[in-house]
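Excerpt of the complex: some chains, original placement.
Labels run A, B and C following the written order; every chain starts at residue 1.
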Amino acid sequence: MKILVVNVNTTASMTEGIVRSARAAARPGTEIVGLTPRVGPESCEGNFESYFAALAVMNEVVQYDGQYDAVVQAGFGEHGREGLQELLEVPVVDITEAAGHVASLLGHRYSVVTTLDRAVPLIEDRLLLAGLDRRCASVRSSGLSVLELEDDPDRAVKAIVDEAERAVTEDHAEVVVLGCGGMAGLDEAVRRATGVPVVDGVAAAVTLAESLVGLGLSTSKVRTYAPPRPKRITGWPL
Amino acid sequence: MKILVVNVNTTASMTEGIVRSARAAARPGTEIVGLTPRVGPESCEGNFESYFAALAVMNEVVQYDGQYDAVVQAGFGEHGREGLQELLEVPVVDITEAAGHVASLLGHRYSVVTTLDRAVPLIEDRLLLAGLDRRCASVRSSGLSVLELEDDPDRAVKAIVDEAERAVTEDHAEVVVLGCGGMAGLDEAVRRATGVPVVDGVAAAVTLAESLVGLGLSTSKVRTYAPPRPKRITGWPL
Amino acid sequence: MKILVVNVNTTASMTEGIVRSARAAARPGTEIVGLTPRVGPESCEGNFESYFAALAVMNEVVQYDGQYDAVVQAGFGEHGREGLQELLEVPVVDITEAAGHVASLLGHRYSVVTTLDRAVPLIEDRLLLAGLDRRCASVRSSGLSVLELEDDPDRAVKAIVDEAERAVTEDHAEVVVLGCGGMAGLDEAVRRATGVPVVDGVAAAVTLAESLVGLGLSTSKVRTYAPPRPKRITGWPL
C-alpha cells in the first residue's frame, strides 16, 4: 500500500518531520511518500494561506506521476480536503479530522492544542463542519508560530504541555490532540507530562487511511464529492 | 463610494449580469466595478472549483490597481471570504451570507434555491459556518447548472419557481433566496410566482457593503482576520 | 425615505439620543422620526417591562398619523418585533438583531455589552430566536442601569469599556455590540479603547432598514407575520 502524505506548506524540513511521523505509524508494507507543494506559503497560519495551501496541495497531487492508494492532507485545521475528495478516487484523510475521530474513541472530551491564537477559529470551523464539535472541549493556542516549533523544540514542548494541562484541568479534556502537522513527534513528551492520551494527527490519519484501504472503502461519489464536471479551467494546474 | 464586485468564475457574461444587478441595487453615487478572475473555472459547481475560485478572487483583488471602499464576493456558497477579510482593510461581503442575513429580517424561515444538487452541501456548510443555519428551512436544487441558467432563462425561471414553491409549501419557508450569482435579475419573476419576498444575494451584498462603509465599520483585525504575517509565499500572486 | 425610530420606554431624553444616533447613521435624504411611547415603563430592564414596552411600541406605531417606509424598534433585547411585523406592511428592524447581523459581517465572534445583569438572559433569548446565537461569544453586563447611562456618561463609558475588554480577551470576541439603545453614541469611545469594531444597534438598524427599503423588500406575509385576522380586540389601541 502506498500513501501520499502531503504537507500544506513549502517548508521541506517540515515535510520530513511529517513523513517520519507517518512512517512510524504505518504498518509494515505501507510505503509513505511525502510531497511538498511547489507553490504556496512557507507555513499556514490563517485563511489566506490556508486557501492557497488547499489549492497547492491539490495541484501537487494531480501532478504526481505514479500510483497510490490513499492521500493524507497533513495540515491541521486547513481548507481543501473536500476538493481532494472530488478529484480523487482513492480515500483522502485530513489530519484534523483523523485526530478528532481517534480522540473521540479514547475519552469523553478532547482538546486541541495548536500554534497561534489566530489558528483557533479555523480549527473550530473545520471541526464544526466535520461534525467533531460536540466532543471537543476546547481548542487552545500555545502562542508559538509554526516555524518556531521547528526552531526551538524544547520551548515548544513546554508551551504545548502547559496548554495541555490547562485543557485537562480547566476544560475537562480527557484526550489531547496536537493541533499542528509540525508537532508530529512531540506526542510522547506531552503524554508523559499530562497523563492523558495524546493524538498526533499525522499518525492517526495514516492508520485511518490504511483502514479505509484495507476495508476497500473510498469517498462516495454520488453527490458532494462527485468528480468535477468537464469544463474550461484556466491556469490549472498551477 | 466604490465597490468591487468580484465574480468567482471566468465567464465574463456572468460578471456583466452580476454588475447589472449590483448597479440596480446600489445607491446613487455608488460606483460598481466588476472583476472577472483571470484564472479558475468557467463556473463553480463543487469544492475543487470553489477552492480555486477562492484563490482566483483573492488574486484579482490584490492585483487590482485602484482605490475602493468595499468588496463583494459574488459566488453563492463559495469558499474564500475569510481570506479576503485577512488581506483587506475594507469590508468584505459574501453574497451567500448577505442573502441569509437579509432573509432573516423578512421572515421566520428562509430557503435557498440553487443550481445543481451537488452544490447543496457546500451552501449548507457555508451557512453553518456563518451561523445562518437555524433560520434556514432548506437548501433546494433546481437541477440546472450555472451555465444553463444563462443559456435558457425561461427554463431557469420555471425550475427555480417550482422549487421555490416547494420550499414555501413543504418546508414552510417564508422567504426565498436565489442561490447562485447567475440568478441575479430573476428575483422579480420568482416573487410574482410565489408571493414571498425573494432575496438576490448580489443586491443584498451591495446594500450591506454600503451600510458598513456608511457606518465606518470594517473587518475586525484582532484575531481571525488579522493581516497575514510576513512570510515567504511562493507563486503569489498567481 | 422616512423611518420611524421608536423608543421602547417613556423617557423622552432617551428618544432624543436614539434619534441623534439614527440621524448620524442615515443617508442624506432619509428622514428620521422619533417616537416615544405614551404608556409603559421609563426604562426596560426585565420581562414585565419589556412586554409592556412591546405593546406600547405597537400602540404608538398604529396610532402614528402619517406615511413612513420602515420602522426601527430601538430597544435592545426587548420583545415585540414579531408583532410589529404582523401589523405593518413596511419593513421592521429590531436593533438587537440588526446589531447581531452587522457584527457577524465583521468578525468570527461578537459579544454584547449591556446594562444590568438581569438583562443578559433576555438578550440571549432574543439572539437565540433570531438565529444569532452561534456567532455570539458572550453577553456581558456592565452593571449599570439604563438611566445611570444617561446620568453619568463617563462612568458608563468606563464600565462598558471594561466589559468590552474582557469580552475580547476572555471570550475571544472580535466585535463588540453596544447592548442598550441608551448607549447610542458611545461606540467611538469603546472602539478607541478596545481596538475592535463596535456596533451600535440603532445605527445598524437604520442602515439595514434603508437597505431593505432600497431593495424593495419587506416582511413576508405568508405565514408567521400574516396580518392579524379580523376579530374583536378589547381596549385597543391603548
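The working rule: a contact is a pair of C-beta atoms (placed from the backbone, for glycine too) under 8 Å apart; a residue touches a chain by one contact, two chains touch by 3 or more.
From a predicted model like this one, the values you see are computed outputs, not experimental measurements.
K.L.:
Wait, 3 copies are placed, so what's the full copy count for the complex?
P.N.:
In total, this homomeric complex is built from 6 copies.
The rule is simple: only the chains that are shown with their structure count from here on.
K.L.:
Between chain A and chain B, what is the separation of their C-alpha centroids in Å?
P.N.:
Here chain A and chain B have centroids separated by 30 Å.
K.L.:
Using Cα averages as centroids, what's the distance between chain A and chain C in whole Å?
P.N.:
43
K.L.:
Give me the residues of chain B that touch two or more other chains.
P.N.:
223-225
K.L.:
If you look only at chain B, which of its residues touch chain C in the complex?
P.N.:
So the residues of chain B in touch with chain C come to 25, 27, 91, 93, 97, 101-102, 104-108, 130-135, 168, 172, 174-175, 195-197, 199, 203-204, 207-208, 210-212, 214-215, 217-220, 222-225.
K.L.:
Give every residue of chain B touching chain A within the complex, in rising order.
P.N.:
Against chain A, the touching part of chain B is residues 10, 38-43, 45-52, 54-56, 58, 79-80, 82-83, 85-87, 117-118, 120-122, 125, 128-129, 145, 223-226, 228-229, 231-236, 238.
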